[in-house]
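Here it is, the structure, as C-alpha coordinates.
Complex shown without one protein chain; remaining protein chains in place.
Right, chain A next:
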Amino acid sequence: MKKFSLALAATTTLLAANSYADESASTLSAVKDRGYVNCVIGNSFPGFYSLNKAGEWQGMDIDMCRGVASAVFGDASKVTFLPVQWAQSFTSIKSGQGDILSKGMTWTLSRDTQQGLDFLDTYFYDGQGFMVRKDLGVKSVKELKGATVCVLTGTSSELNIADYSRANDLDIKTVVFDDSSVRNTAFFNNNCDALTNDKSGLAAQRSAAPNPSDYVILPETISKEALSFAVKQNDSEWANVVKWTFAAMVAAEEFGVNSQNVEQMRADSQSPVVRRLLGVEGDLHVGLGLPQDWAYQVIKNVGNYGEVYERNVGVNSVLGLDRDGTLNALWTDGGMMYAKSFR
(Lines give C-alpha, C1' and ligand atoms only; values in the text may rest on other atoms or scores of the structure.)
Protein backbone atom coordinates (compact mmCIF):
# COMPACT_ATOMS: atom_id res chain seq x y z
CA MET A 1 0.00 0.00 0.00
CA LYS A 2 2.84 2.32 0.89
CA LYS A 3 4.51 1.59 -2.44
CA PHE A 4 1.29 2.36 -4.21
CA SER A 5 0.83 5.71 -2.54
CA LEU A 6 4.46 6.55 -3.25
CA ALA A 7 3.97 5.77 -6.91
CA LEU A 8 0.79 7.83 -6.90
CA ALA A 9 2.59 10.77 -5.36
CA ALA A 10 5.40 10.47 -7.89
CA THR A 11 2.94 10.37 -10.77
CA THR A 12 1.05 13.38 -9.52
CA THR A 13 4.23 15.37 -9.13
CA LEU A 14 5.33 14.35 -12.60
CA LEU A 15 2.00 15.34 -14.10
CA ALA A 16 2.03 18.61 -12.23
CA ALA A 17 5.58 19.33 -13.36
CA ASN A 18 4.56 18.44 -16.87
CA SER A 19 1.61 20.79 -16.95
CA TYR A 20 3.70 23.51 -15.35
CA ALA A 21 6.31 23.10 -18.04
CA ASP A 22 3.58 23.41 -20.65
CA GLU A 23 2.30 26.67 -19.32
CA SER A 24 5.67 28.30 -19.15
CA ALA A 25 6.70 27.14 -22.64
CA SER A 26 6.44 29.91 -25.19
CA THR A 27 3.90 29.43 -27.95
CA LEU A 28 6.14 31.11 -30.51
CA SER A 29 8.95 28.58 -30.12
CA ALA A 30 6.41 25.74 -30.03
CA VAL A 31 4.94 27.02 -33.30
CA LYS A 32 8.38 27.34 -34.88
CA ASP A 33 9.28 23.78 -33.83
CA ARG A 34 5.99 22.43 -35.10
CA GLY A 35 6.32 24.18 -38.42
CA TYR A 36 2.77 25.49 -38.64
CA VAL A 37 0.24 27.59 -36.74
CA ASN A 38 -2.88 26.01 -35.25
CA CYS A 39 -5.78 28.36 -35.76
CA VAL A 40 -9.08 27.68 -34.00
CA ILE A 41 -12.15 28.60 -36.03
CA GLY A 42 -15.81 27.65 -35.98
CA ASN A 43 -17.73 25.29 -38.17
CA SER A 44 -18.76 27.74 -40.89
CA PHE A 45 -19.86 31.32 -41.18
CA PRO A 46 -20.02 33.01 -44.56
CA GLY A 47 -17.54 35.83 -45.01
CA PHE A 48 -15.54 34.89 -41.91
CA TYR A 49 -14.74 31.22 -42.24
CA SER A 50 -16.31 28.86 -44.73
CA LEU A 51 -15.24 26.09 -47.08
CA ASN A 52 -15.31 26.52 -50.80
CA LYS A 53 -16.11 23.59 -53.01
CA ALA A 54 -12.46 22.67 -53.43
CA GLY A 55 -12.31 22.17 -49.66
CA GLU A 56 -10.20 25.26 -48.96
CA TRP A 57 -11.02 27.58 -46.09
CA GLN A 58 -11.74 31.17 -46.91
CA GLY A 59 -12.92 34.26 -45.07
CA MET A 60 -11.71 37.09 -42.91
CA ASP A 61 -10.66 35.01 -39.90
CA ILE A 62 -8.90 32.62 -42.23
CA ASP A 63 -6.91 35.47 -43.79
CA MET A 64 -5.92 36.76 -40.37
CA CYS A 65 -4.47 33.35 -39.46
CA ARG A 66 -2.75 33.10 -42.82
CA GLY A 67 -1.26 36.49 -42.02
CA VAL A 68 0.24 35.20 -38.77
CA ALA A 69 1.62 32.15 -40.60
CA SER A 70 3.18 34.47 -43.18
CA ALA A 71 4.77 36.55 -40.45
CA VAL A 72 6.32 33.55 -38.72
CA PHE A 73 7.20 31.34 -41.69
CA GLY A 74 6.94 33.60 -44.73
CA ASP A 75 4.40 31.11 -46.07
CA ALA A 76 0.65 31.63 -45.80
CA SER A 77 -0.05 27.93 -46.17
CA LYS A 78 1.74 26.93 -42.96
CA VAL A 79 -1.43 27.01 -40.90
CA THR A 80 -3.87 24.33 -39.83
CA PHE A 81 -7.45 25.26 -39.16
CA LEU A 82 -9.22 23.52 -36.31
CA PRO A 83 -12.97 23.95 -36.59
CA VAL A 84 -14.46 23.52 -33.12
CA GLN A 85 -17.84 23.78 -31.49
CA TRP A 86 -18.71 26.81 -29.44
CA ALA A 87 -18.20 24.93 -26.17
CA GLN A 88 -14.67 23.89 -27.14
CA SER A 89 -13.48 27.34 -28.21
CA PHE A 90 -11.90 28.28 -24.90
CA THR A 91 -10.62 24.86 -23.86
CA SER A 92 -8.90 24.35 -27.20
CA ILE A 93 -6.77 27.44 -26.55
CA LYS A 94 -6.23 26.66 -22.88
CA SER A 95 -5.14 23.08 -23.58
CA GLY A 96 -2.65 24.32 -26.16
CA GLN A 97 -4.39 22.57 -29.07
CA GLY A 98 -4.81 25.90 -30.79
CA ASP A 99 -2.47 28.90 -30.90
CA ILE A 100 -4.93 31.58 -32.00
CA LEU A 101 -8.65 31.84 -31.51
CA SER A 102 -9.98 33.55 -34.60
CA LYS A 103 -13.61 32.62 -34.93
CA GLY A 104 -15.53 35.86 -34.72
CA MET A 105 -15.45 35.79 -30.94
CA THR A 106 -16.95 38.86 -29.27
CA TRP A 107 -14.65 40.47 -26.73
CA THR A 108 -16.51 40.67 -23.43
CA LEU A 109 -15.35 41.28 -19.92
CA SER A 110 -16.30 37.87 -18.59
CA ARG A 111 -14.60 36.04 -21.46
CA ASP A 112 -11.49 38.13 -21.01
CA THR A 113 -11.27 37.47 -17.28
CA GLN A 114 -12.69 34.02 -16.70
CA GLN A 115 -11.65 31.86 -19.64
CA GLY A 116 -7.86 31.91 -19.41
CA LEU A 117 -7.58 33.99 -22.58
CA ASP A 118 -6.09 37.30 -23.57
CA PHE A 119 -8.05 39.21 -26.17
CA LEU A 120 -5.77 41.20 -28.47
CA ASP A 121 -7.23 43.25 -31.28
CA THR A 122 -10.62 43.78 -32.78
CA TYR A 123 -10.53 43.05 -36.50
CA PHE A 124 -14.21 43.56 -37.10
CA TYR A 125 -16.67 45.79 -35.27
CA ASP A 126 -20.10 44.28 -35.48
CA GLY A 127 -23.34 44.90 -33.66
CA GLN A 128 -26.79 43.49 -33.43
CA GLY A 129 -29.32 44.80 -35.90
CA PHE A 130 -32.75 44.07 -37.32
CA MET A 131 -34.00 43.12 -40.73
CA VAL A 132 -37.61 43.67 -41.76
CA ARG A 133 -39.66 43.33 -44.91
CA LYS A 134 -39.63 46.50 -46.93
CA ASP A 135 -43.41 46.58 -47.34
CA LEU A 136 -43.84 47.01 -43.58
CA GLY A 137 -42.64 50.55 -44.10
CA VAL A 138 -40.63 50.52 -40.87
CA LYS A 139 -37.72 52.95 -40.78
CA SER A 140 -36.43 52.44 -37.25
CA VAL A 141 -36.33 49.81 -34.53
CA LYS A 142 -38.32 52.19 -32.37
CA GLU A 143 -41.31 51.56 -34.63
CA LEU A 144 -41.28 47.83 -33.90
CA LYS A 145 -43.66 48.20 -30.96
CA GLY A 146 -45.31 44.86 -30.16
CA ALA A 147 -43.62 43.21 -33.12
CA THR A 148 -42.60 39.54 -33.23
CA VAL A 149 -38.89 38.96 -33.78
CA CYS A 150 -37.16 35.74 -34.83
CA VAL A 151 -34.05 35.07 -32.75
CA LEU A 152 -31.67 32.21 -31.99
CA THR A 153 -32.07 30.87 -28.49
CA GLY A 154 -29.14 30.89 -26.09
CA THR A 155 -27.30 33.67 -27.92
CA SER A 156 -26.36 37.09 -26.70
CA SER A 157 -28.79 38.41 -29.33
CA GLU A 158 -31.65 37.00 -27.31
CA LEU A 159 -30.46 38.76 -24.15
CA ASN A 160 -29.70 42.03 -25.96
CA ILE A 161 -33.13 42.23 -27.51
CA ALA A 162 -34.79 41.68 -24.13
CA ASP A 163 -32.68 44.49 -22.63
CA TYR A 164 -33.40 46.81 -25.53
CA SER A 165 -37.12 46.12 -25.53
CA ARG A 166 -37.35 46.80 -21.81
CA ALA A 167 -35.26 49.95 -21.99
CA ASN A 168 -37.31 51.43 -24.84
CA ASP A 169 -40.67 50.04 -23.74
CA LEU A 170 -41.16 48.26 -27.05
CA ASP A 171 -42.90 45.09 -25.82
CA ILE A 172 -41.15 42.99 -28.46
CA LYS A 173 -42.21 39.34 -28.59
CA THR A 174 -39.43 36.96 -29.47
CA VAL A 175 -39.93 33.79 -31.46
CA VAL A 176 -36.98 31.60 -30.57
CA PHE A 177 -35.28 28.96 -32.71
CA ASP A 178 -32.27 26.82 -32.08
CA ASP A 179 -31.27 26.41 -35.70
CA SER A 180 -30.36 29.37 -37.86
CA SER A 181 -31.66 27.86 -41.10
CA VAL A 182 -35.06 27.20 -39.53
CA ARG A 183 -35.10 30.74 -38.13
CA ASN A 184 -34.34 32.23 -41.53
CA THR A 185 -36.98 30.13 -43.24
CA ALA A 186 -39.51 31.22 -40.63
CA PHE A 187 -38.69 34.87 -41.25
CA PHE A 188 -38.85 34.58 -45.02
CA ASN A 189 -42.21 32.80 -44.67
CA ASN A 190 -43.52 35.81 -42.70
CA ASN A 191 -43.79 33.98 -39.40
CA CYS A 192 -42.29 36.98 -37.64
CA ASP A 193 -42.05 40.69 -38.38
CA ALA A 194 -38.32 41.07 -37.95
CA LEU A 195 -35.15 39.01 -37.83
CA THR A 196 -32.40 39.93 -35.42
CA ASN A 197 -28.74 38.95 -35.59
CA ASP A 198 -25.33 40.55 -35.87
CA LYS A 199 -25.38 42.91 -38.84
CA SER A 200 -22.83 40.93 -40.82
CA GLY A 201 -25.01 37.86 -40.32
CA LEU A 202 -28.09 39.81 -41.38
CA ALA A 203 -26.32 40.78 -44.58
CA ALA A 204 -25.57 37.12 -45.31
CA GLN A 205 -29.15 36.13 -44.59
CA ARG A 206 -30.49 38.91 -46.74
CA SER A 207 -28.35 37.76 -49.63
CA ALA A 208 -29.87 34.29 -49.24
CA ALA A 209 -33.43 35.61 -49.38
CA PRO A 210 -35.60 34.67 -52.33
CA ASN A 211 -35.69 38.34 -53.26
CA PRO A 212 -33.13 40.41 -51.32
CA SER A 213 -34.50 43.78 -52.35
CA ASP A 214 -37.74 43.01 -50.47
CA TYR A 215 -35.88 43.34 -47.17
CA VAL A 216 -34.16 46.19 -45.40
CA ILE A 217 -31.70 46.22 -42.52
CA LEU A 218 -32.68 48.91 -40.01
CA PRO A 219 -30.03 51.52 -39.15
CA GLU A 220 -29.90 50.98 -35.37
CA THR A 221 -27.21 48.86 -33.81
CA ILE A 222 -28.25 47.74 -30.36
CA SER A 223 -25.14 45.96 -29.09
CA LYS A 224 -21.37 45.96 -29.25
CA GLU A 225 -19.87 42.91 -30.89
CA ALA A 226 -16.14 43.46 -31.21
CA LEU A 227 -14.87 40.39 -33.05
CA SER A 228 -11.34 39.88 -31.76
CA PHE A 229 -8.43 37.48 -31.66
CA ALA A 230 -7.57 35.72 -28.47
CA VAL A 231 -4.51 33.75 -27.39
CA LYS A 232 -3.52 31.90 -24.25
CA GLN A 233 -3.19 34.08 -21.17
CA ASN A 234 0.22 35.39 -20.08
CA ASP A 235 2.21 34.69 -23.23
CA SER A 236 3.12 38.17 -24.33
CA GLU A 237 5.77 37.01 -26.81
CA TRP A 238 3.15 35.21 -28.86
CA ALA A 239 0.52 37.89 -28.22
CA ASN A 240 2.96 40.43 -29.68
CA VAL A 241 3.34 38.41 -32.87
CA VAL A 242 -0.43 38.22 -33.41
CA LYS A 243 -1.02 41.82 -32.36
CA TRP A 244 1.64 43.29 -34.63
CA THR A 245 0.76 41.09 -37.59
CA PHE A 246 -2.69 42.67 -37.50
CA ALA A 247 -1.18 46.11 -36.91
CA ALA A 248 1.02 45.63 -39.99
CA MET A 249 -2.03 44.92 -42.12
CA VAL A 250 -3.81 48.04 -40.92
CA ALA A 251 -0.68 50.20 -41.15
CA ALA A 252 0.00 48.96 -44.68
CA GLU A 253 -3.43 50.15 -45.75
CA GLU A 254 -2.83 53.50 -44.13
CA PHE A 255 0.53 53.87 -45.94
CA GLY A 256 -0.94 52.73 -49.25
CA VAL A 257 0.95 49.46 -49.36
CA ASN A 258 -0.97 46.51 -50.77
CA SER A 259 -0.21 43.04 -52.12
CA GLN A 260 0.14 44.42 -55.66
CA ASN A 261 2.65 47.17 -54.98
CA VAL A 262 4.50 45.81 -51.95
CA GLU A 263 7.40 44.51 -54.07
CA GLN A 264 7.92 47.87 -55.68
CA MET A 265 7.39 49.77 -52.40
CA ARG A 266 10.06 47.71 -50.73
CA ALA A 267 12.49 48.51 -53.51
CA ASP A 268 11.71 52.19 -54.13
CA SER A 269 9.85 53.75 -51.23
CA GLN A 270 11.64 56.66 -49.59
CA SER A 271 9.14 56.94 -46.73
CA PRO A 272 10.85 55.98 -43.48
CA VAL A 273 7.69 54.46 -41.99
CA VAL A 274 7.16 52.24 -45.02
CA ARG A 275 10.82 51.23 -45.02
CA ARG A 276 10.63 50.35 -41.32
CA LEU A 277 7.36 48.48 -41.81
CA LEU A 278 8.72 46.38 -44.67
CA GLY A 279 11.97 45.68 -42.84
CA VAL A 280 14.21 47.59 -45.24
CA GLU A 281 15.69 49.57 -42.40
CA GLY A 282 15.60 49.34 -38.64
CA ASP A 283 15.50 46.20 -36.55
CA LEU A 284 11.89 46.10 -35.39
CA HIS A 285 11.75 42.36 -36.10
CA VAL A 286 14.27 41.51 -33.38
CA GLY A 287 11.92 42.26 -30.52
CA LEU A 288 9.24 40.12 -32.08
CA GLY A 289 11.52 37.17 -32.73
CA LEU A 290 10.47 37.11 -36.37
CA PRO A 291 12.39 37.26 -39.67
CA GLN A 292 13.31 40.70 -40.94
CA ASP A 293 10.79 40.66 -43.80
CA TRP A 294 7.84 39.44 -41.69
CA ALA A 295 5.52 42.36 -42.47
CA TYR A 296 6.46 42.26 -46.15
CA GLN A 297 5.47 38.59 -46.25
CA VAL A 298 2.14 39.33 -44.56
CA ILE A 299 1.26 42.02 -47.09
CA LYS A 300 2.52 40.03 -50.04
CA ASN A 301 0.74 36.78 -49.15
CA VAL A 302 -2.47 38.04 -47.60
CA GLY A 303 -2.79 41.74 -48.36
CA ASN A 304 -3.50 44.76 -46.22
CA TYR A 305 -6.58 45.10 -44.03
CA GLY A 306 -8.61 46.82 -46.72
CA GLU A 307 -7.92 44.07 -49.22
CA VAL A 308 -8.87 41.39 -46.72
CA TYR A 309 -12.05 43.28 -45.87
CA GLU A 310 -13.15 43.81 -49.46
CA ARG A 311 -12.30 40.26 -50.50
CA ASN A 312 -14.36 38.62 -47.76
CA VAL A 313 -17.09 40.90 -46.50
CA GLY A 314 -16.90 44.03 -48.69
CA VAL A 315 -19.41 45.46 -51.13
CA ASN A 316 -18.65 42.99 -53.88
CA SER A 317 -18.57 39.96 -51.60
CA VAL A 318 -21.52 37.86 -50.55
CA LEU A 319 -22.10 39.93 -47.41
CA GLY A 320 -21.92 43.22 -49.31
CA LEU A 321 -21.00 45.32 -46.26
CA ASP A 322 -20.14 48.90 -47.13
CA ARG A 323 -17.09 49.90 -45.12
CA ASP A 324 -17.39 53.68 -45.49
CA GLY A 325 -18.53 55.45 -42.37
CA THR A 326 -18.47 52.32 -40.22
CA LEU A 327 -16.21 51.58 -37.29
CA ASN A 328 -14.23 49.28 -39.56
CA ALA A 329 -12.91 52.16 -41.67
CA LEU A 330 -9.38 53.46 -41.06
CA TRP A 331 -9.02 56.07 -38.35
CA THR A 332 -8.13 58.55 -41.05
CA ASP A 333 -11.61 57.96 -42.48
CA GLY A 334 -13.32 58.24 -39.13
CA GLY A 335 -13.25 54.55 -38.23
CA MET A 336 -11.61 52.60 -35.44
CA MET A 337 -8.84 50.84 -37.40
CA TYR A 338 -5.76 52.43 -35.91
CA ALA A 339 -2.36 50.78 -36.00
CA LYS A 340 0.09 51.75 -33.31
CA SER A 341 3.34 53.31 -34.36
CA PHE A 342 5.94 51.20 -36.16
CA ARG A 343 8.96 52.61 -34.48
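One rule holds in what follows: contacts are C-beta pairs under 8 Å (C-beta built on N, C-alpha and C of every residue); 3 or more make two chains touch, one makes a residue touch a chain; residues count from 1.
Heads up, the rule we're going with is that contacts and distances are computed from a predicted model.
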Undepicted complex member, UniProt protein name, chosen from "NADH-quinone oxidoreductase subunit NuoE", "Xanthine dehydrogenase small subunit", "ABC-type multidrug transport system ATPase subunit" or "Amino acid ABC transporter permease": "Amino acid ABC transporter permease"
Given A:T106, A:T148 or A:S207, the one touching the chain that is not displayed: A:S207
Residue of A:G96, A:G116, A:G282 or A:G335 touching the missing chain in the full complex: A:G96
For chain A, the residues touching the chain missing from this view: 15, 18-19, 22, 43-47, 50-56, 58, 80, 82-85, 87-88, 91, 95-97, 181, 184, 204-205, 207-211, 317-318
